[in-house]
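Missing here: one protein chain of the complex. Every other protein chain is in place.
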């Protein structure tokens, strides 16, 4: 997966434009994405699709001819969606258009101005503070014109029409963890799911943040009721602890599945309540939709110093971190697929497991083995109201142990799937 | 306010009598109190208004003519409601009538015997232990006779008939924190409220503790349904942390308003569950009424050593503590006035705040400003079920920030007040 992050890293992406198209095309080498275009001016919920922005090159040249900013060096050096401009100005006139980070003097910040027509350059604060008086040459060679906004979608059908939505934003230029990590892990998760039998259908959406999710919701407004569970993937390539942010709606099954997967994997993790600041869980969790879509991250947005700077680069993301994130997500999918409610068919007293070959023959030991405990928990709790996830939470036993026990007990005729499933 | 505490301090108050009348008259210099008299013998709920007690002077003189107790020195030196008596007795006969505090040998305790006809003197334990044998002269020049019980009331009408009840007990003699602090802060809060527009009506009651509240409830039994929120004020002049005691009824809005006001003011504070021991929340919270009336204090009754002793004097109460208590109470009133439920008028996805001038133009920053967060929280949570107070609790944002955001969003047509309001 790290190779994919490396390949995608140099491409200049924004919320529209050729960079997004090039990135989605590259992903089609992994999964057969459908690529959709929505024209400039289209109304999507409360928003309007903006003009398409394509940057050829932006340069800021100093009085002595020194190149201060140049997007051929890094696509972060221009404010995203800067209007085309060619002009000269004094340092004082230029200053309001320069963006740097005084507390991180060597890093270049990532700045955008999608909906306010302006322009600007981003640069290291050390450079910004050393600029001499004189005449500066501003040259932003870009187009901001009628066009379209692009997103990719891939649906892996399952037995049921009920869907699991996985979404990753694709609008950031050369920022590795936020969010090439999410994009690449989502694509590999999609391929893995497509190769295995499944109960749910899975929908993968690769779209710009905010307006992309809004656009997708506008186009799919009638179908969102199919979404049973969902996850935004972002910042999954760094080495921090796992962080899961809950959807607006409380008590979602996806919360329990992610929590149990992280617990069972014995990874350091935290679970955060919903807040309307972050990624596209804001849109899926707007009160008119209120979908059970959480956000799966390692270090969250805004919580690592490299966030939205030139230091969110290929050094921050490691192959093993991507792999671990993918592994946990596979576990989450496995839990969602396996989770169900059972009914104990011999609910009066414990059934005699021994004569069915399900119980240790020799008694008297102080503790039962995990597999035995898992059978006792499944039998005791399976009254049709408790899902395996709920039993995993209550018992503290690994979901996999309960799932194995449920299988053995179902084969022995002691458990049946509850009617409602 | 401290000047008012000083002026009221020397007056001899009890649950009836001229001291209460004199105190209420003095408060009329601040607010136009109505003064009510309820005659001796009137039945008020399970109680009967007692005879009126007026003390001219109580003195205890020792065998050698030394004045041991003299209410001209401090009105605490007699047991409140002592019957009139003029007699001589030995020290042994006198002892059961003497009250002192062995663990605080220099302080004089405050003792009462409203409903049991007896008499007594209160004195420093150091003095009590040094008394010589011999004949003592007891002279309690008081009247205990048909009369009335007095209370003051001030109603500030608002748009709505729904009321906020503020009550302070006025029956204690020279005890500064308990409760001249509550009386004076209540009067100043009343004046401040009367000078501002308001949604609720506000009712201020200045009455004796216990029987005064019972009397008020008996006389207003049919109208208590108007009380939407209420607070007892007591012990609000000392320098301790703020303490809010919840009403019997759980989950009252007044609880949330006081808690958020204290949190937002960043003052040290604690929230205590209801118990049927304390001030008049006991009466308002009796099961037949069960009104949402909490108790707002700094150091609670019984939790500071000077409580109910001569050391609860003008040294214990400081002007700045009274001011801070008043400031928090104004915040509570402000929250109750502003709190309401809104409905997001653009609930599908986040509305585009930028084109309405409500959002920062430049993007990419790691954290949103408080005002922006407040707008996102208000939009996300306003589905008609969540009040601003509930959003303040959930978001951790200051109520004032949410209130400002709600105003801006309402003006932009993005929020409307929920129909039920």
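Each chain carries a letter (A and B) given by its place in the written order, and its residues are counted from 1.
The rule we apply is simple: a residue touches a chain if its C-beta (ideal position, glycine included) is under 8 Å from a C-beta of that chain, and two chains touch if they have at least 3 such contacts.
Since the structure is predicted, the reported quantities are computational estimates derived from the model, not experimental observations.
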| item | value |
| --- | --- |
| Sole residue of B:194, B:210 or B:345 that reaches the chain not shown, by the stated touch rule | B:210 |
| Hidden-chain contact residue, picked from the options A:50, A:347 or A:371 | A:347 |
| Hidden-chain contact residue, picked from the options B:63, B:109, B:240 or B:398 | B:109 |
| Chain A, residues in touch with the chain not shown (by the definition above) | 344, 346-352, 354-355, 361-368, 373, 376-377, 379-383, 395 |
| Residues of chain B in contact with the chain not shown | 45-47, 79-80, 99, 109-116, 118, 210, 213-214, 217-218, 221, 248, 275-277, 282-283, 285-290, 301-302, 307-308 |
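In the analysis below, only the chains that are shown with their structure count from here on.
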| item | value |
| --- | --- |
| Separation of mean Cα positions, chain B and chain A [Å, integer] | 53 |
